[in-house]
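Structure in structure tokens, see below.
Only one protein chain is missing; all other protein chains are in place.
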């Protein structure tokens, strides 16, 4: 096990972590401000990936595709907010789960209808399709580093948005008290649509960026959605800081678990079995992490007062 | 009183209708529909299990596929070993495979119950949206475990070649198999009625409405909810065992979170907290799948739209629509 391999795995976990953060940030923002649990967040991720892949394929430019993906996800978000979500804010969580679960079915079939059943492929932009040498030997794909960069930019951008802008002030007010923002003279419907569209755009960003690393297919958002849930449960639902810490933790545990657990088992077991058990335990590791965190702090690491 | 009568009549109608379908199918030799009816009965049984936790206890479990799948795997793995003539386990206990139906059911109840006790013990420390997400996440954990463990073919699943042996009955006969599923379904509904009407049920329903109230009169909500959660999971686990026997196949797809959502849909479509609601919900689901699915592959799109409509505009589900408001006294 070389230092370069370990370093590479650390970068991988960081890349997974920041993407989970971008996903989880939208989810937790919407929950924090509107009290809504949105299962269809993974569908918005899928919408971002599909539009990015489609437009990039038509225009030949990844960046135009990325912009299209962001716009499409934000627009889809704004539309479902106005048609469906705003009827759900005052409902209980069960209704929210079911309604947004229905949206997943609609989005999945709708996407299949529009784009066909075959996966799309999104190429990494040529300028980024190289490797950067790592200290200690070996290389690391530049594109993955760019993803990490996007994640960091998102974190900084959200921080500035929420702490420095007028919109951020309204968001913070909305988290503590719905009547209060009404009293501030803000149109609450517009604010909610805007917040939801921002969350959707973040999901679309994650989908488009990750879409270039894997195939763009129906249902691609669902495993990510569940990971994002694990992230915000660990971090404390409604807390963006919690989402950041949670995402990094989950990224580390998941990536390192997959990279190293089977080697750990190999110390005691024959290789075939070690691989099997290693893979099984690795796939469970983040859920075990979640269970441990919750047994210790039932409201996550950074509980938000409800 | 009138409302009460109406719901009782409706329930009897629902139960009889489900019984009539396979009989008619058998009479006119359309055996495919016997299997469809068995599917409805089994999925409804899973819903009856969830209804106990969700409808009466207010615990929105988004992970009941875990118990359905565990029940299925318990039955599937044991009968796989019986077919192979190998032991499931040699150490610390010797556990052989089994082709006895009762043993398989027992294994399904035991496994889903024990795992539910563990998952519930952790999850019930939390409430609200945390509980929803945690149950979902634990179910995913078991799903990935089933996929990554190579022993039972991982993602590809295990075929089962024979139905199990129930003394005095031939389960390989589809109609007999349906009757067994149907009997278990009605038994589970009867058990739910008794439990919900009992002292325990009163405490459970109070926990759903106002946990604080329950604590204040000196009943700790946690053990009440945990007990209901485990019972609920065991019923759903038994349904999983039947499902695997029906299909002759067990794979991780019966652990997927889509199935958790679907079990929830059976309960909601039929009416939350209605004893016979899950039958209506499961039947509607299967009818939609069969009828719309016959015209277009996109039937899930229509399912999504219908479900969205029910959630937004017809709370109380079909039984609520037909029988009026639930009585509480």
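We just call them A and B in the order they show up, numbering each chain from 1.
Simple rule for what comes next: a contact is a pair of C-beta atoms (placed from the backbone, for glycine too) under 8 Å apart; a residue touches a chain by one contact, two chains touch by 3 or more.
Just so it is clear, contacts and distances are computed from a predicted model.
One chain of this complex is left out of the view, and of "Adenosinetriphosphatase", "cytochrome-c oxidase", "ATP phosphoribosyltransferase regulatory subunit" or "ABC transporter ATP-binding protein", the protein name its UniProt record gives is "ABC transporter ATP-binding protein". Across the whole complex, the hidden chain's contacts among the shown chains comprise B. In the complete assembly, the contact with the undisplayed chain comes from B:206, out of B:206, B:239, B:254 or B:311. In the complete complex, the hidden chain is touched by one of B:100, B:127 or B:215, namely B:215. By the touch criterion stated above, the residues of chain B touching the omitted chain are 194-195, 197-203, 205-206, 209-210, 212-220, 224, 227, 328-329.
Criterion: only the chains that are shown with their structure count from here on.
Centres computed as Cα averages put chain A at a distance of 31 Å from chain B.
Listed in rising order, the residues of chain A touching chain B in the complex are 31, 37, 84, 87-88, 93-95, 97-99, 101-106, 108-110, 112-113, 222, 226, 229-230, 232-233, 237, 276, 279-280, 282-284, 287-288, 290-291, 294-295, 298-300. Those residues of chain B whose C-beta lies close enough to touch chain A in the complex are 54, 60, 62, 122, 125-126, 128-130, 132-134, 136-138, 140-141, 144-145, 147-151, 257, 261, 264-265, 268, 272, 298, 300-301, 303-305, 307-308, 311-312, 315.
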